[in-house]
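Structure in structure tokens, see below.
One protein chain is absent from this view; the other protein chains keep their places.
Now for chain A:
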Amino acid sequence: MTTTATEKGKILTANRLRDGEVVFLTHSGEWSENIDGAVLATEPQAQAALEARGKGDERVNLVTGTYLFDAERRDGHVFASHIKERIRSLGPTVRVDLGKQAEGKGGHFAALQGV
């Protein structure tokens, strides 16, 4: 397995207004349903820029409830630090047949199953 440097930073997330789908802000300023597409902001300035962008998209009613969360990028994949964000980016751990994990839009980490 090749390991590249791990980048730590923050990701901007929200729920899409019309259907509530969990989305992540990408490099190009689009909202992706897949956490791997997310832009990881390592510097406070970049993080603030993401937040501002999010507020803007809230104002034009694309998304709602934007916030930043901690994550890291390894081997081109994004890993959420907290279990809550991991569950948001995959779907319920008790129904792996549902949500992003079942639709091929899940993150690249294993679903938590059982306890």
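We adopt the following convention: a contact is a pair of C-beta atoms (placed from the backbone, for glycine too) under 8 Å apart; a residue touches a chain by one contact, two chains touch by 3 or more; residues count from 1.
Operating definition for what follows: contacts and distances are computed from a predicted model.
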item	value
Among "Nitrite/sulfite reductase", "Carbohydrate ABC transporter membrane protein 2, CUT1 family", "Alpha-ketoacid dehydrogenase subunit beta" or "Cytochrome bc1 complex cytochrome b subunit", the UniProt name of the subunit that does not appear here	"Nitrite/sulfite reductase"
Of A:K10, A:R73 or A:R88, the residue in touch with the unshown chain	A:R88
Positions on chain A where the hidden chain makes contact	15, 17-22, 58, 60-61, 64-65, 81-84, 87-88, 91-95, 98-99, 113-115
